[in-house]
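Handing you a structure now.
Of the protein chains in this complex, one is absent; all others appear in place.
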Amino acid sequence: MKLTEPTGTPRRPLARFTRPWRTMALGALLWVLLWGDLSWANVVSGAVLGALVAVAFPLPSLGTAATIRPGALVHLLGRFVTDLVLASFQVAWTAVRPSAPPRGGLVEVPLRTTSELFVATTASLSSLVPGTLVVDLDRAGPTLHVHVLDLTGSGGPGAVRDATLALEERLLRAFAPQAELVRAGLVDRVVHPHVPPSEEERR
Amino acid sequence: MMVAAGVGATALLAVGALFALVRMERGPSMLDRTVAFDVLTTTLVGAVAVEAALSRRIESVPILVVLSMVGFIGSVTIARFASVEPPKTDGPKRRAGRGSGPEDSGERGNS
């Protein structure tokens, strides 16, 4: 399955409204869910609202193609749910246990991917799962600044960085196209020869 | 059994909301109050969910949708304002001529 952003300028005037078909589909889905009734009126009005939103508040194109690998996606989701439950128990216990709250700290995690889509998704996921919380993001790099609630309990900055990078790798393996995997240094084989791995990513 | 679980859950939620209120009153900065407000809103959503689960009331579900959205918009708005606002504390003056946008990356707090 291939999901690519539509590129290029629309030719027909109506294309301005039909081009964001994904926003329209999302709008229709949300509208149907919100009204709780699958009828043609709901689908159409949701799609129209989605198109209006896309035209009124245009977002910059992500410029990244995404693929879906089902096996890696299941792995990502499974680890996500497990980590969410574990991290919640840890933080909850840290909050209610009688001893004093632990010392936290900020750790910089340089990411391997440069695609904004995957940087943003990694940031969101790592706020939810391992004992970390993203507080800032350098787009140059890109580097996440994560806060750790219990720095010594998490095994120090190195372990935190490894956990976040492992999360990024799971995400990339689930969604990133092959070229992005190669660029991030996760796959050795260069499948698309026109996208060579950059110098600093080659170990 | 359901009623007992409901009473226990409500008690826990009420105490949690009280703690959030304490932080909201005490919170040294606006952002601490925002965080406490977020906890309070989500606890409120949870309380509505508990009530709806006890009484099997379907009409409460749209309230949950609206409340969860409002809570998010509220905290994002406050965070947005707080990042442009000069700090209220009597700390060192950062710069005389502000007036730059919120994307000004030159004002990292190095306190």
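A and B are the chain letters, set down in written order, and residue numbers restart from 1 in every chain.
Basically, a contact is a pair of C-beta atoms (placed from the backbone, for glycine too) under 8 Å apart; a residue touches a chain by one contact, two chains touch by 3 or more.
Please note the rule applied: contacts and distances are computed from a predicted model.
Asks: Between "Cytochrome B oxidoreductase", "TonB-dependent receptor", "Monovalent cation/H(+) antiporter subunit G" or "M67 family metallopeptidase", which matches the UniProt record of the unshown chain?
Replies: Result for the unshown chain: "Monovalent cation/H(+) antiporter subunit G".
Asks: In the complete complex, which positions of subunit A touch the hidden chain?
Replies: 30, 33-34, 36-37, 84-85, 87-88, 91-96, 101, 104-108, 110, 123-125, 127-128, 131, 133-137, 145, 147, 149, 151, 156-158, 200, 203
Asks: Where does subunit B touch the missing chain, residue by residue?
Replies: For subunit B, the residues touching the absent chain are 1-2, 4-6, 8-10, 12-13, 15-20, 22-23, 26, 28-32, 34-36, 38-39, 42-43, 45-46, 49-50, 52-54, 56, 58, 61-62, 64-65, 68-69, 72, 75-76, 79-80, 82-83, 85-89, 91, 107-111.
One rule holds for everything that comes next: only the chains that are shown with their structure count from here on.
Asks: Using mean CA coordinates as chain centres, what's the subunit A-subunit B distance in Å?
Replies: 24
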